[in-house]
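Got a structure for you, written out below as structure tokens; questions coming shortly.
Every protein chain except one is present and positioned as in the full complex.
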Amino acid sequence: MEQVPCCDPQLIESVVEGLCRERSRDPLVHRHHHDVPLPSVETLSEIMEMLRSVLFPGYFGPSELRVETMRYYTGATLDRVERLLSEQVRRGFCYECTLARRKEGCEGCDARARNITDKFLQELPRVRDLLATDAMAAYEGDPAALSPGETVFCYPSMTALANHRIAHELFRLGVPLIPRILSEQAHSKTGIDLHPGATVGERFFMDHGTGIVIGETCIIGNNVRLYQGVTLGAKSFPLDESGNPIKGIPRHPVVEDDAIIYAGATILGRVTIGKGAVVGGNVWLTRDVAPGSRILQGRLVETAFQHGAGI
Amino acid sequence: MEQVPCCDPQLIESVVEGLCRERSRDPLVHRHHHDVPLPSVETLSEIMEMLRSVLFPGYFGPSELRVETMRYYTGATLDRVERLLSEQVRRGFCYECTLARRKEGCEGCDARARNITDKFLQELPRVRDLLATDAMAAYEGDPAALSPGETVFCYPSMTALANHRIAHELFRLGVPLIPRILSEQAHSKTGIDLHPGATVGERFFMDHGTGIVIGETCIIGNNVRLYQGVTLGAKSFPLDESGNPIKGIPRHPVVEDDAIIYAGATILGRVTIGKGAVVGGNVWLTRDVAPGSRILQGRLVETAFQHGAGI
Amino acid sequence: MEQVPCCDPQLIESVVEGLCRERSRDPLVHRHHHDVPLPSVETLSEIMEMLRSVLFPGYFGPSELRVETMRYYTGATLDRVERLLSEQVRRGFCYECTLARRKEGCEGCDARARNITDKFLQELPRVRDLLATDAMAAYEGDPAALSPGETVFCYPSMTALANHRIAHELFRLGVPLIPRILSEQAHSKTGIDLHPGATVGERFFMDHGTGIVIGETCIIGNNVRLYQGVTLGAKSFPLDESGNPIKGIPRHPVVEDDAIIYAGATILGRVTIGKGAVVGGNVWLTRDVAPGSRILQGRLVETAFQHGAGI
Amino acid sequence: MEQVPCCDPQLIESVVEGLCRERSRDPLVHRHHHDVPLPSVETLSEIMEMLRSVLFPGYFGPSELRVETMRYYTGATLDRVERLLSEQVRRGFCYECTLARRKEGCEGCDARARNITDKFLQELPRVRDLLATDAMAAYEGDPAALSPGETVFCYPSMTALANHRIAHELFRLGVPLIPRILSEQAHSKTGIDLHPGATVGERFFMDHGTGIVIGETCIIGNNVRLYQGVTLGAKSFPLDESGNPIKGIPRHPVVEDDAIIYAGATILGRVTIGKGAVVGGNVWLTRDVAPGSRILQGRLVETAFQHGAGI
Amino acid sequence: MEQVPCCDPQLIESVVEGLCRERSRDPLVHRHHHDVPLPSVETLSEIMEMLRSVLFPGYFGPSELRVETMRYYTGATLDRVERLLSEQVRRGFCYECTLARRKEGCEGCDARARNITDKFLQELPRVRDLLATDAMAAYEGDPAALSPGETVFCYPSMTALANHRIAHELFRLGVPLIPRILSEQAHSKTGIDLHPGATVGERFFMDHGTGIVIGETCIIGNNVRLYQGVTLGAKSFPLDESGNPIKGIPRHPVVEDDAIIYAGATILGRVTIGKGAVVGGNVWLTRDVAPGSRILQGRLVETAFQHGAGI
Partner (left out) sequence: MEQVPCCDPQLIESVVEGLCRERSRDPLVHRHHHDVPLPSVETLSEIMEMLRSVLFPGYFGPSELRVETMRYYTGATLDRVERLLSEQVRRGFCYECTLARRKEGCEGCDARARNITDKFLQELPRVRDLLATDAMAAYEGDPAALSPGETVFCYPSMTALANHRIAHELFRLGVPLIPRILSEQAHSKTGIDLHPGATVGERFFMDHGTGIVIGETCIIGNNVRLYQGVTLGAKSFPLDESGNPIKGIPRHPVVEDDAIIYAGATILGRVTIGKGAVVGGNVWLTRDVAPGSRILQGRLVETAFQHGAGI
């Protein structure tokens, strides 16, 4: 059994050498400033599940939750979230210090993190009111849904919006890195890539969801519905003098109230889809659409064909 | 270290207050009727893995499975599935009771759940015969596949179909919520959103899969092939007198035997894609396609351009 | 409580019978040749995480990594990878033996597996140099990215490319099954389906990523950018005399240096997208595109419409 | 590799036969009455840890506990304990029904379990006051202890007493099986076998603890100290007419206030160790000891000896 | 935060040096012969739990076990035990080869391991019959026990005997190392150190158990009862010419049927405790005891004393 001699230890030595040599290290190794590690993806995921359980009690978290004792669970969970999240936010700020190669220590990062975490917690009741409108929109928008609760429990749209509305609050408070991580977690699970910077109104519903992309500077009104595969993206972006993209310029679409965008439509640039407009599926759109109007893909070509001939 | 004082406990108290106050609670809190919790997403996931191991022994479950002792594993696993699943089905029925705000207790839910679970188990050999045809179709449809087994082991199409064919049996037996949960689990893993209500024939293959959406009332014939990003969806849906969508009306496409639909096509409404028809990629289609015919996207526009000018 | 009698044990017996009967077994049961199990999906996933931690130290793996002691971690991890991976590669070869129904034992599989694993390890420093160019490309290609490190840590493109560049090395060394499993793991997580056979140049970036499909015989040059939902697929494939698809023929696009392909474009067949060409979103393309040219979707149809009328 | 054929499947069949044959089954197989399983050792262990965290907050449970938010944790934990424990108590009662071979269902078991669980919860503040006296006694009794908290955190005596005082409450409320399981868990961890029936006063300290055995009908006063290896056991027990031991008769020692019993003493039968008495180590004692008196082992024999000659 | 510089990397280098230098390595490093690792303590623990679940179904293993489907569980579990155990036994044999510094590979170890594992499995029904007698003895020997099942479920004596009777079968079959590991696992959990070589008759009961030591060459008859802290050990052992202890000579007590040995008795050497004899607690005994006789500790010394004066 397994008498074949082990791999040459010198091989491992030379690969170690190759991977640890100075010049190779630079772009892919994170050297923490002041010895503070990066935010932990696992902890953020745990925090998100705890928030989900206080936003949607009975659907997530301990299944046996009772209204009579909900206060205890909510308080205990928020206390823990406060602890864990402020540590993660601190790590995010320290990462920024590292990027900025600040010489001095980041003494203020801890207090700043605690302060911002508290501000974030205060927004939770409002976040929840928004999510309640989303659940109603999902229920009303999908004939297959039997109750708003079912959409909370099962629909990718609600999963993505819970992550987004929380990530967006942190984004607004200036927290680095973490909003993006929360968005990517929803992206990986639902296929919906909703940038934490995007502004989203009430009653938002993304049916099926997979492949939806919504960019950083999008503004989405109330009562908007999107289908799978819709892109609200940027076209091109201006460069600064040193040839780097200029950050933070509005470059994604504005979608006004009551608009509907069907599956696979690609809308690029700072264009406006007017109130109540409908965009048909699979279109490629780089200009404004007037309120109340309707956009469809052009003509199709239909022919008889030989089976097996392919296309 | 960490001498900064902890967050104000009154802050947590006020957030608890905000999250637990009466009027906020309603849409997002699940109050179980008769104290029965919702179905457990984790347990359903475990049940699905157990079913996968009896449907595809050697590929999933204990890797050392031997044909000689397969009976023992199969029996032990089914016994456990029967227990766990009937409890989950019971929870599903109790959820329905909660929605219906039935005053009386749901005494019958338990017996009904056991009865339906038994009926479901009897369908497993048939489900497996169907999946065997799917594995052959995947193998024959993808030049990169070296054996049908490889498609069972690695292909998103087979993952999604195993979940679907099981969810569909439960859907047909009238089980609430659970079929949807099983479908969403496959959706999250594969990007394929196959509604448990859809009727799917033999030898079905979805190449690559990501972004495929197949609606509740779809009917798919034998030997159909779909590529990534295909939507078989609803157009619009009639409302009842109170403005709610009327549930259960046929509103998704019928795809007849031997049809092929290429990547990114969006087909909406109760239209029929005829036997052997081919639908090219990226089309937006809301009408019937004759048997044996071929549909392609219209003309493209090609121009020379300055690099960096964007589109 | 639960007094309802348990399910009929004869039911389970008959379902066991149905699932274990001879003729049902064949396509869906894996009978290992020489008693060697299939590669373990969990172990491969663990190996991949270990490789990620030596390719991107500080971002993945033990968060407290220090440059001073990085050698120790790298060496210990590679030693473990060498052990685990050579066992998995051996299982892959034995699976091939099983498929080939080789009468004799697969005595050579073990030594072959160790030999190939060593060759693979030697490529790791080169793989990492490639990934460093990808991180720069992602940073430069996305105005929202604040540092190359952020793309390593959070971007689906980097996740998918780390898996791909490793899977591709194993593919080139003739390892069966395992490259595909690694690709599917990235596919499930990111929605990017990048076949391990595809050849990918330096500085590759897939923005957002979900729904991208890149086929086995694709050749992608340097500095190429793709957006979500892009397909680089095959059209149809020639069959051999017995009607089986001929394997290994070049059948997917070639994309030359500096090309950009926008969201949702579907490009099929062995066509060439020339150097610096731009393909607009949502097009369906089955022919060559000249270097430096630009392809867009044809005309759209816009009409005013009655709200509620649907499309 | 591993070409040696697998074990004979008939072997396994015959061993299965041997283990499942009717007559072998009886004493060692538990057939649940009414399909209710036995109490779960894992769940009871989890309940015990939850109770420990509310009895000794800061020492056990979430380490970051703050006095300001302790209420939330305590309430959330008790709510969960109430749920889990009443289910376990129900199982205990059903086990009793099984033993008694009651024909009718155990309809009352559930309500009885909930009722008793509530009574148990009400005793927790009193239980904690008792444990506070034990912590002081341990601190004062061991020169090596630096604070009462250290004894809470590290001393086997406190571990065993927390389990005992809880098990004893359940024992007094007539709960079957569960008190014994809790005692055995402490026994396994500390080597202290303290029967849940034993009555224990305030300020009890068992130094080192390993090997201490305290029987069901023991009565221990206040401020008693025991050392490792002390047995407070029964001598012999009267049999009833059918030759079975008569249950419940007082048969273990009474130890009055302020007594000290040194390491390895064995005291058997319903004898009384009077107030303030001291029993030296390694004695074998089956009679009363007067208050304030002192008992020591008899004479030793000392000789010079040849090394290597053994004893 | 944590700005204090990390520990000197040279420190770690010098400690690594100290721990890896040649001469230090010898006694404490295991260099596997032929690259086979030592038996896995975790796997053996898992095997033991699986065996417990087939020996005592309903008490251990899946709690919902039903008599009707017990065959399936038993078969599936034994199949898995056969696999796992034969691998562990092989490792045990390879360890012996390593100790013996055999030059040639241990080609026969695998076949030998499989053969012995099969022999072991055949003994399981007999082992279970023995354990049934032990459960009856425990029930009859302890007035606090309400049923034989309770002793199976909770009593250290049964835990230790299940491990012992299995370890003893493996010991008799010549398996190295593994019997000892199984015994130590019970020792750690129960405080009972029962050497796998000891021969134990029917109906054996060890009340409380902690501190019991039973040596390798002990022979224990039927219906023997021991209390906590009893030692059945060796006195001294003859050395061979090179001064090493001669292994395998009978050097521990023989305890005949129906004997009872009370708490803390120490019995050393190849002496015989005759049929029905009773040995009182805390005695030190190095000679035979006649059948039916009774041994007690000598006189005690009792004095009045001043409280606080100590002993």
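First chain written, first letter: the chains are A, B, C, D and E, and each begins at residue 1.
The rule is simple: a contact is a pair of C-beta atoms (placed from the backbone, for glycine too) under 8 Å apart; a residue touches a chain by one contact, two chains touch by 3 or more.
All values derive from a computational prediction rather than experimental measurement.
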| item | value |
| --- | --- |
| Residue of E:Ala162, E:Val213, E:Leu226 or E:Val255 touching the missing chain in the full complex | E:Val213 |
| Omitted-chain contact residue, chosen from D:Gly58, D:Gly201 or D:Pro250 | D:Gly58 |
| Hidden partner chain, residues of chain D it touches | 54-59, 63-64, 67, 70-71, 74-75, 78-79, 82, 86, 110-111, 114, 117-118, 121-122, 124-125, 128-129, 131-132, 135-136, 140, 142-144, 146-150, 152-156, 189-191, 208-211, 227-229, 235-236, 262-264, 268, 280-283, 286, 296-305, 307, 311 |
| Missing-partner contacts on chain E, residue numbers | 2, 4, 7-8, 11-16, 18-20, 24-32, 37-38, 40, 99, 176-177, 180-181, 184, 187-188, 191, 193, 195, 197, 210-211, 213, 216, 229, 231, 233-234, 237, 244-249, 251, 258, 262, 264-266, 268, 276, 278, 280, 282-285, 289, 292-299, 309-311 |
| Sites on chain C contacted by the missing partner chain, in the whole complex | 1-2, 62, 64, 66, 69, 71-77, 79-80, 83 |
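We adopt the following convention: only the chains that are shown with their structure count from here on.
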| item | value |
| --- | --- |
| Interchain contact steps from chain A to chain C (minimum; 1 if touching) | 1 |
| Distance-maximising chain from chain C - centres being C-alpha averages | D |
| Inter-centroid spacing, chain B versus chain A (mean Cα positions, whole Å) | 23 |
| Residues of chain C engaged with two or more neighbouring chains | 2, 6, 12, 16, 110, 191, 210-211, 229, 262, 264, 268, 280, 282-283, 296-299, 311 |
